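All protein chains but one are shown in place.
Let's turn to chain A:
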Amino acid sequence: MSLVHINIFLAFTVSLVGLLMYRSHLMSSLLCLEGMMLSLFVMATMTVLNTHFTLASMMPIILLVFAACEAALGLSLLVMVSNTYGVDHVQNLNLLQC
């Protein structure tokens, strides 16, 4: 695989690991989610531009829109947790209560 691909693939993997393994703050997980979205965006844009696949050039932009939506959703969850406990430590989410 070419160097560029390995570079972006590595960025994606690092963000994925960061999403799934973190210490206590929920915020770090959300930030890694953003990183994943970013690497995907760069990968898609580069592929489209290199292969001159013009018709698919709206895909990265739509991807960005949906990333924004899910970021908002994640942030609202964060706000709800923070409203109840003051900090967003993951070990607080142990009450099965709605």
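Assume a residue touches a chain if its C-beta (ideal position, glycine included) is under 8 Å from a C-beta of that chain, and two chains touch if they have at least 3 such contacts; residues count from 1.
The rule is simple: contacts and distances are computed from a predicted model.
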| item | value |
| --- | --- |
| Name per UniProt, for the chain absent here [options: "Presenilin", "NADH-ubiquinone oxidoreductase chain 5", "Auxin-responsive protein" or "Geranylgeranyl transferase type-2 subunit beta"] | "NADH-ubiquinone oxidoreductase chain 5" |
| Positions on chain A contacted by the hidden chain, ascending | 16-17, 19-22, 29, 90, 93-96, 98 |
